[in-house]
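Apart from one protein chain that is not included, each protein chain of the complex appears where it belongs.
Lettered A, B and C in written order, each chain numbered from 1.
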Amino acid sequence: MPIQWLDKLIRRARVKSPWLLHFDCGSCNGCDIEVLACLTPVYDVERFGIVNVGNPLHADLLLVTGTVNRRNGRVLTNLYEQMAAPKVVVAIGSCGLSGGIFRTAYNVIGGVDQMIPVDVYVPGCPPRPEAIIDGVFLALDRLSRPAKSSDRPPLKPVAGRSSP
Amino acid sequence: MRTSVIPFGPQHPVLPEPLQLKLTVEDEVITEAVPALGYVHRGLEALAQNRDFHQMVQVTERVCGICSVLHAICYCQGLEDIMGITVPPRARYLRVIWGELLRLHSHLLWMGLFADSFGFESLFMQLWKIRERVLDIQEATTGNRVISGTIRVGGVSRDMDARQVHWIADQLTWVAHQVRQIEPVLREDFTIRRRTEGKGVLTSAQARELGAVGPVLRASGIAQDIRQTGYAAYGELDFEPVTATAGDCHARCMVRLGEIDQSIDLIHQALDRLPGGDIRSEVRGRPQGETLMRVEQPRGEVVYYIRADGGKTLSRVRIRTPTFANIPVLVKLLPGIFLSDVPVVVLSIDPCVSCLER
Amino acid sequence: MNHALIILGIGLVAGPLLGGLAGGLDRIVTARLQARTGPPVWQPYYDVIKLMAKELVVVNGWQAFCVYSYLFASMLALILFVMQSDLLLILFTQALGAVFLAMGALASTSPYSQVGAHRELLQILTYEPLLFLVGVGIFLETGSFKISVVMQWKDPLILKLPLLFAALGYVMIIKLRKSPFDLAASHHAHQELVRGVFTDFSGPLLGMIEIGHWYDTVLILGICSLFWATGPVPMAALAAAAYATIILIDNAAARLNWRWMLGHVWAMGLALALVNLICRHQG
Partner (left out) sequence: MVALIITFILLLPVAAAAGCLIVRRDNLGNGVILITGLALAAAALMMVSIAPAGLTAAELGGRTFEGVILAADMGLLIIFLYYGRRYKSRAVLFLSTAQMLLLGGVEWLRPPWVPFDAMVFQADGLARVMLLIINLVGPLICCHAIAYMRNHERHLKLEKSAQPRFFFVMLVFLGAMNGLVLSNQLHHLYFFFELTTLCSFLLIGHDKTPTAVDHAVRALWVNSIGGTAFALALVLIRVSKDTLDLQRLLTQGHSPADLLLPALALLCLAALVKSAQFPFQRWLLGAMVAPTPVSALLHASTMVKVGIYLMLRLAPMIQGTFLSRCTAVYGGFVFLAAAALAVGQSNGKKVLAYSTISNLGLIFACVGLNTPPALTAAVYLLLFHAVTKALLFLCVGTIEQHIHSRDIEDMRGLYAVMPATALMTVAGVLMMIMPPFGVLLGKWMAMESAATDIPVIMLVVAGSALTVMYWARWAGLLMSEPVVVPFRPERMPMSTWAALSVLCAGGAGLSAAAPWLYDLLVSAVIAPGSLLPVYTVHWGIMESAAGRFAVFPLSLLAVSGCLVSVLAFRHANRGRAVSPYLCGEQTAEPCVFNGPMDQPVKAGAKNYYLTSIFGEERLTVWLNSAAAVLLILLLGGTL
């Protein structure tokens, strides 16, 4: 009984206190300024306990914008691996989803899910702050569920992940 | 004296964008700074070779989300120059309005990040609160908050009615009032001056030599603003470049503060004189020829070189962005300052890595 | 014996209870000052519970040693305070905690952590003399370092030691990690050092540091309240007023650098303390 109660408390705390790490892979800044706008007075995500911690070791939530290339993909994987479980990933914007308008550019591998497992996709070019907040909440839903190791497929080996 | 090596970026909370600076530090004084780029490089210019030149407008808007309209304007002006298209006066005025709105939101955004870089979080919040109003105007007039998508070759794709014109003027009056309230803080506050004055000083000779552009150049006392060339409708509007003489971070902030007022004034002027008529001329045929087009972005002068061989796609689009021009300045300014001033100096050139790397 | 146990319990509980509450109020007040709504008042508890339930990710095992020692020292300092023990001993104990935190940060090789640790040490260097002089000032007024004696003192000390109280203000700003002196670690990571000393702590260890910080907050506010120790109401009022002032300063100032902090706080703070002490006791 106390265990259940504690478990409930912990899951509630996880939902109430998601700390986010924002990483801009190869975005045009459009999504990034909208992510930042979420923190500011009009949207104020701190209402929900969301804090931009800027450090993978502290974060629960990885917000990724932009397309992935070999170089920033390496950084992305490094950051993801440094985060402590339970963690969720939200890909933001058309580029983060699939590569978007840059999909065919020579230095673009594609969306974020080419590198790390993505939990929530937020479409838009750029998505509105409301959409981003909504995406975060969908991700929190996932955080509140008991984590199973099967939820996390091992990272796919992608060229460029490790340093040459 | 012991030296430390610090990677500053690519993921760093001070820089929203991935840019790495390898800093060599002695007791928190920078002795060497080496920038490492390439995290955002997508290969945009090459996309011109497999998109038609109309589609390419959307791509240029996404060179950078903060400078989007002005990239599109520059690109379209280039093509209009090649194809000999005259843009209707109303479209030229609308371009000015959107361009200046963009400058307004970009400068407010920068100012907020700048405040954050020296740890003045409440100022960041206040500035971004004002900025939201500017984004509201953008959204009301273009349908999108950040990337407007209204610029077309030959003109613009959206018009605004008289009611909107009125509303925009009202909103801008509010913005101007808010900015005036914050201005004394940025100008006078002891802690801000302590953190910005005398930091990252660039003399006018250095600015010329290193090829600085935009507010960085103007803060070093050189009154150069590409808008004075009179593209779009600027030739018909009254304005003077905002300059400062100190050449330090505080001066750069003051120039941008002045430009916020200037932009509001320009939009008011443009709204007052907004002519009637069409918003887009017809575009016929395929472009052939080459051109070099310059436009003043919030971060400074952007240069587009466009070459067309008469095909559906362009054979070359080359973009020299303002941040690209200002990076040598940054590398020059960093050695000798304190580690705690690195974010302030880096942000004072308003780096846009997405522009820089394309 | 029973009495002592109750006091011990109060000391143990007061830290998380009051400290967390103070943290929550701080976040709400700060948010309001920034035209935002802010999180609920119990947000710090959510944060800590979440952190404690996270995966244990470590850079270096010594971090755990140092964090536990830090928390232990901070708890001990507050308990000694609640037990109305010797003021200097309390100050030494809290310094012990601060040193362990810096040592924990030094245990990681990340330059951010290392630079943060050094700044933390510089902060200790900056505020320690002032904090001890506050103790000395209280001693010179009341004739004892024991808080039990100070608590029975009839006159508000702030009337006799106003300049020393101002010097304590510097200490509080530094100790509570507020602008313009939040150099080693800021509450929200937008500074050049990411989170400075906290950078390489994660999950449960970070949660424990947060709890330690609650204890520190209560202790420093407690020391501040000694300046009007005529009863619980004026004590609480003085602490609340000081805390509110510091939040206000935090929101109206940019972060300065450590050179300025060291020079200014030593010059101003020591001068204030010296003038006050000399005026009262050798003039």
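The working rule: a contact is a pair of C-beta atoms (placed from the backbone, for glycine too) under 8 Å apart; a residue touches a chain by one contact, two chains touch by 3 or more.
This one's a predicted model, so the numbers in the text were calculated from it and none came from an experiment.
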{"item": "Touching partners, among the displayed chains, of the absent chain", "value": "A, B, C"}
{"item": "Contact partner of the left-out chain, one of C:A22, C:V82, C:L122 or C:L256", "value": "C:L122"}
{"item": "Chain C residues that touch the omitted chain in the full complex", "value": "55-69, 72-73, 76, 85-89, 92-93, 95-96, 99, 102-115, 117-118, 121-122, 124-126, 128-129, 132-133, 135-136, 139-140, 143-146, 194, 199-200, 202, 205, 266, 270, 273-274, 277-278, 281-282"}
{"item": "Contact set of chain A toward the excluded chain (per top definition)", "value": "23, 55-57, 71, 74-76, 78-79, 81-82, 84, 162-164"}
{"item": "Missing-partner contacts on chain B, residue numbers", "value": "1-12, 20, 22, 25, 27-28, 34-36"}
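Keep this in mind: only the chains that are shown with their structure count from here on.
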{"item": "Distance from the mean Cα position of chain C to that of chain A, given in whole angstrom", "value": "34"}
{"item": "Chain B-chain C separation of Cα centroids, rounded to whole Å", "value": "43"}
{"item": "Multi-partner residues of chain A (each touching 2 or more other chains)", "value": "40-41, 52-55"}
{"item": "Numbers and ranges of chain C residues touching at least 2 other chains", "value": "34-36, 188-190, 194"}
{"item": "Complex contacts: residues of chain A adjacent to chain C", "value": "9-10, 12-14, 16-17, 19, 40-41, 44, 46-49, 51-55, 57-58, 60, 82, 84-86"}
{"item": "Contact footprint of chain A on chain B as seen in their complex", "value": "10-13, 16-18, 38-44, 46-47, 50, 58-59, 62-66, 68, 109, 112, 124-126, 128-129, 131-132, 135, 145-147, 352, 354"}
{"item": "Of chain A, residues touching chain B in the complex", "value": "21-34, 36-37, 40-42, 52-56, 66-67, 69, 71-72, 75, 79, 101-102, 104-108, 125-126, 128"}
